[in-house]
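The structure's right below; bear with me while I get my questions together.
A single protein chain has been omitted; all remaining protein chains appear in their positions.
Chain lettering (A, B and C) follows the sequence in which the chains are written, and residue indices restart at 1 in each chain.
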Amino acid sequence: MEKKYRVGVLGATGAVGQRFLELLKNHPWFIVTALGASERSAGKKYGDVVNWKVSAAVPEEAASLLVMECRADLFIGLVDIVFSGLDSSVAGSVEADFASRGIPVFSNAKNHRMDADVPILIPVINADHLSIVRSQPTFKDKGGFIVTNANCASTGLSIALKPIHERFGIHEVFMATCQAISGAGYPGLPSMDILDNCIPFISGEEPKLEEEPAKILGKPSSDGSCIDFAPIAATAMCHRVAVSDGHIVSVSLRLRERPESDDEMVRQVRECLANYKPTQIVQQLPSCPPHCVVVMAQDDRPQPRLDRMAGEGMSTCVGRVRPCPLMDVKMTTLSHNTIIGAAGGSLLNAELAVMEGLIRHNA
Amino acid sequence: MEKKYRVGVLGATGAVGQRFLELLKNHPWFIVTALGASERSAGKKYGDVVNWKVSAAVPEEAASLLVMECRADLFIGLVDIVFSGLDSSVAGSVEADFASRGIPVFSNAKNHRMDADVPILIPVINADHLSIVRSQPTFKDKGGFIVTNANCASTGLSIALKPIHERFGIHEVFMATCQAISGAGYPGLPSMDILDNCIPFISGEEPKLEEEPAKILGKPSSDGSCIDFAPIAATAMCHRVAVSDGHIVSVSLRLRERPESDDEMVRQVRECLANYKPTQIVQQLPSCPPHCVVVMAQDDRPQPRLDRMAGEGMSTCVGRVRPCPLMDVKMTTLSHNTIIGAAGGSLLNAELAVMEGLIRHNA
Amino acid sequence: MEKKYRVGVLGATGAVGQRFLELLKNHPWFIVTALGASERSAGKKYGDVVNWKVSAAVPEEAASLLVMECRADLFIGLVDIVFSGLDSSVAGSVEADFASRGIPVFSNAKNHRMDADVPILIPVINADHLSIVRSQPTFKDKGGFIVTNANCASTGLSIALKPIHERFGIHEVFMATCQAISGAGYPGLPSMDILDNCIPFISGEEPKLEEEPAKILGKPSSDGSCIDFAPIAATAMCHRVAVSDGHIVSVSLRLRERPESDDEMVRQVRECLANYKPTQIVQQLPSCPPHCVVVMAQDDRPQPRLDRMAGEGMSTCVGRVRPCPLMDVKMTTLSHNTIIGAAGGSLLNAELAVMEGLIRHNA
Partner (left out) sequence: MEKKYRVGVLGATGAVGQRFLELLKNHPWFIVTALGASERSAGKKYGDVVNWKVSAAVPEEAASLLVMECRADLFIGLVDIVFSGLDSSVAGSVEADFASRGIPVFSNAKNHRMDADVPILIPVINADHLSIVRSQPTFKDKGGFIVTNANCASTGLSIALKPIHERFGIHEVFMATCQAISGAGYPGLPSMDILDNCIPFISGEEPKLEEEPAKILGKPSSDGSCIDFAPIAATAMCHRVAVSDGHIVSVSLRLRERPESDDEMVRQVRECLANYKPTQIVQQLPSCPPHCVVVMAQDDRPQPRLDRMAGEGMSTCVGRVRPCPLMDVKMTTLSHNTIIGAAGGSLLNAELAVMEGLIRHNA
């Protein structure tokens, strides 16, 4: 890349914003040139206002930047794209405003996920969904658009389902999650609520898990303007557990077609997962892991502490593939909720958009 | 009770054995007179060999007892019944031997649970199962018999299912568990395996959860010699989490008959749970809690840390009753795995046996 | 007690306030008649506004009370005393106002601890300090006064030091703490800060630990108007650890007089701790534990999970008494930070005040 693209990060002081900056450190295509946060932080050096929680030190290139308010007019001319780690209470209108000013937005918020012309993009499984952004009015107008990533738990789940859906067709999905505390942001969950505890409820999470995979595993409509959903019915039971990072989603699947023998079905499911490859273009993206799906043979894997960093947090691990007495096949999936499931996922989305020629060097 | 029954505890130094002694402290009907453990501990004072982990101090009445090997010939004449907290690697034959010598055994081990003439007894829901012990050859011979309790996770689950099964008929059960580390005994799970982690596998647990409820929710056969299983199909996905005590089982149920409206179904399920009462006799047992099932209204309950001690650990808490997009109704259950799910459950079993006239004061 | 004293709880929705209500449930001398919290909760039923975190359910007598703002004029006529679990940001003036209106205040806040005429009262070791409240202007005026308890970590520490100070004289104290998260209140510490972590800093804690024990272990001045501090120099290093309740304070002491032999010194320290008894009057208080100091013989005790509930959370455990290569004697102390170290401590203070005739039934 001759000249790097200038990127802004919205919600830069938050948990997702910090992870964006960590992942953008030394990125071959992108350079961080602007940071947005609340009015309270605006005008101050990022290194002075952020309560950095990701690693030992704030990345140097970000530390000395002055934080700005998240207003598109302030970012124009400073950035070619923005990543949004904004809270859903403000993300909706702010992101729309950036797009309307011609700035592509790669969002981690839920607000626009179910908009008809906005893809829930996970390049390793649905790179062809990106093209629907061309239907967004802001794209036609000034080249701005919004791309969302999936909910942190939907992401790994959908990646694991994709190869199986392609091969056998998935009809019904039963999901039970054990989700990490970082999914609640910072300060997020009080320690007294989770030490020696497990909370069988995460506000708004079950509906997202039940509706997003059908869109993610769908196909662009014939006119390319939206996504035709996959006919998958789903139910979810979510639990918050005392894990720092890494969401487990244990699933049972009812398949449309399957080998009669349980052994053969399990063998084929494992095989299609292990052999899964994204498109050639996606494989060349800087943040694409060597193995998008890692199939584990041990009885007791995947586990968050041991496996969440597989593929530097960009892989999805799958284990315990076995028959289900009620449906067809059970298995356990694991993915890093703040890397592939959040900031890393958006980063991959932006890389794909670059490759697809959707990003310009703005003046 | 004019004269207390003398009880022995087998596996007294283990995690379940310790919990037995904690619960037997000041029991109105039972007095601990003999303790069995491994050869290594035999001949020594219990207080000197036990690595006590339940509370601040070893109960005084137990501390000074000499530990014996778990051989029935040594216990004869010293006890009227025994509680068994033995590991399944030895429980099978040891328990059978005690029963054959005329000593009723209240076991926490899995070995005899699926024997045709052995009940998996949970007095608050299936007190009528106790009578099948009369079919055990050892009962007819010398009055000895074996009663088992359910797996620690099956127990609370089955209690929560019972009122619903009575009212609507349960056809299929989907279960996902978040289970406490004390379920693995002591030393059990290494700390490095569970700190900042979650393990989606517990050896042998899923089959137990899939097969025990059908027996527990069944009915004594017409000749009273065994249990006719309930026609319930089940699947389970088990997870070990960083919780000290208290197993969560989140379930989805397919019902045989249900109100058409989701709201009405949810209302009726809550109602039948909240109104559930065990038999009159069971309600009078010293260890029976005032509320066998506690229905919780808050979105985020039950939780292990807050709710496991409901009814002094003998109640089962149920919350999050809601419709399921795939089956009929979803809910989350919680029970204390080492009290109602282990030692406390066996204690209740022995209390029922006393009330039913199955226990004698031996010479 | 013919007629119970009516008590109010200020800061009733907070972590300490909840613990007050838990401990006041069925108290033989006190009945809760008024609850104070922030303006936001005022006018609503306590059971509807509190986010109850102590146990399964809100005590019934409190659940239906209407919450009031923490203004003395609203409480007059409704209460004979108040317990204050207020945050230090507001406790100072609110407590002073209650006292000035004739209402005795038993406070858990730090604000008035170092006031000359306010005792830091721990009845089991310094019951004679209570009398200095008679010097408070509000006492002479209308019978109102303020009594504080010690910082949660100072409490157990001071109790453990008292018998040793009486016997040998303590000259210097080195302290290192491992403190529970409940000490930070609720929501308090974010879970992401403490899971798989330890924080070597608690704001404002080290100075409190360094200055409070000298006052607590001091003596009332000859004119009874204040406390002459004990000549003890101290240094503290505080750490927050992933423990729900129970503060460990490991100490090394330089003694003024000591047996020459290390063995004899250790023996005598253990002995004076094990034999320690509070005054006759204090021993009769309803919340006084049978053993104020529990000396443990095992190498690896006390431990929070096993020992914090000794004496229902009102005892202080001491173990690992051993020689120190630099000073004289090292040992580890443990006490429950929200029971004896907070609400339970204040409750004991109020009980002593009743016995000493300082509390009236107000009209």
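Observations on the model:
The rule is short, and it goes like this: contacts are C-beta pairs under 8 Å (C-beta built on N, C-alpha and C of every residue); 3 or more make two chains touch, one makes a residue touch a chain.
This one's a predicted model, so the numbers in the text were calculated from it and none came from an experiment.
The missing chain, though absent from the view, touches A, B, C when the full complex is examined. The hidden chain makes contact, of the residues A:Asn108, A:Gln179 or A:Ser244, with A:Ser244.
When you scan A:Ile31, A:Val90, A:Ile281 or A:Met309 for touch with the missing chain, the hit is A:Met309. Screening B:Asp193, B:Asp300 or B:Glu356 for touch with the missing chain picks out B:Asp193. Of the options B:Thr13, B:Asn151 or B:Ser182, the residue whose C-beta touches the omitted chain is B:Ser182. Listed residues A:Lys4, A:Lys53 or A:Arg101: the one in touch with the omitted chain is A:Lys53. For subunit A, the residues touching the chain absent from view are 53, 55-56, 195-196, 244, 294, 305-307, 309-310, 317. The chain not displayed touches subunit B at residues 15, 53, 181-182, 184, 186-196, 242-244. Panel shows subunit C; residues 172, 174, 176, 178, 195-201, 203, 210, 233-235, 237, 239, 241-244, 248, 250, 252, 299-306, 319-320, 324-327, 330, 332 of it touch the chain omitted from the view.
Going forward, only the chains that are shown with their structure count from here on.
Chain centres defined as mean CA positions place B nearest to the mean of all protein CA atoms.
In whole angstrom, the spacing between the mean C-alpha positions of subunit B and subunit C is 40.
Rounded to a whole number, the gap between the C-alpha centres of subunit A and subunit C is 48 angstrom. Each of residues 195-196, 242-244 in subunit A touches at least two other chains.
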